[in-house]
Structures are given as structure tokens and as C-alpha cells.
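The other protein chains are all here in position, but one chain of the complex has been omitted.
Entry: subunit A
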Amino acid sequence: MFRSVLRTPVVRQSLTSSIRASTPMVSAVKFQSIRSFSDHHEETFEEFTARFKKEFEQAYDLFEVQRILNNAFSYDLVPSPEVVGAALRASRRVNDYATAVRVFEGLKYKVENAEQYNAYLEELKDVREELGITLKEDLFPELVNTPHHN
């Protein structure tokens, strides 16, 4: 039935005309791949912060929190206090105290010097007090006098 419809002169003519009309347009359109796996989009600091904040908020178990933490710390920037705060709250949500302590430990080695670390501690003081997180150096006092490792 469909073939017979195509064979009718009116339909055929209209189809060929439409194809002819659209051909120059197709050639003018630039080819764009649907799957852009190899397209490395360079993320900005803002995008990075928003992405990881969202990921931490959506993390549903300890494995996820640890995985996201590893990812967040494997870029050439120190995650912003917002991201670290989200990580601490995610640790609280999955009830893992050790990971919360580990976040600060990671931060300590990620920053370049003790001043930056103290600045982060100051910024995150409220969250830390709210959640009751003790730093590793406070938990193990024998490490108090050790210099900043980084």
C-alpha cells in the first residue's frame, strides 16, 4: 500500500521537490558527533565546586562518599570549603566518623603549607563543632609537635 502511494505522481513529485530543497541545507550544516567521549571539556572552578557539592549531597553510602572524596582530591586544586563541608555532612549521613577525620587529613596534605590548612580549619570550624569532629592530630597527641608534612 505504501509503495503504491509512493508511485502516485503527486506524492512522488512533492517528495522529490522537498528532498531537493533540503539538500543544500544539509550540506551547509556542520557535522556534529552525538557522543563526545573524546571531547575533554575543561571544567571551571565554579562548575567543579557545584558538581562535587551535588555529588556529596547525593551520596547514599560510605563507598560512594569515599569514591567521591578520592575524585575530589585528585584535581589540581584544593576543594573549596563548601565541598569539604558537603563531604563532612555526607560522612555524618553515612555514620562514618573515621572518614570525617580523614577528610581533614587529606586536606592537610593537599594544601601547600600550615597557614592554608589553618585557614581551612577556621573556615570549617562551625561544621566541625556542629558535627563533633576531632582532628587526627588531636586524637593522637603524639603528632602535635610534628611539622606539617607537605
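FYI, a contact is a pair of C-beta atoms (placed from the backbone, for glycine too) under 8 Å apart; a residue touches a chain by one contact, two chains touch by 3 or more; residues count from 1.
Going forward, contacts and distances are computed from a predicted model.
Undergrad: Mind telling me which option in "Postreplication repair E3 ubiquitin-protein ligase RAD18", "ubiquitinyl hydrolase 1", "Trafficking protein particle complex subunit" or "Genetic interactor of prohibitin 7, mitochondrial" is what UniProt lists for the chain we can't see?
TA: Of the names offered in "Postreplication repair E3 ubiquitin-protein ligase RAD18", "ubiquitinyl hydrolase 1", "Trafficking protein particle complex subunit" or "Genetic interactor of prohibitin 7, mitochondrial", the one UniProt assigns to the missing chain is "Genetic interactor of prohibitin 7, mitochondrial".
Undergrad: On subunit A, what residues meet the omitted chain?
TA: Where subunit A meets the chain not shown: residues 42-46, 48, 70-71, 73-78, 92, 95-102, 105-106, 109-112, 116, 131-134, 136, 139-140, 142-143, 146, 149-150.
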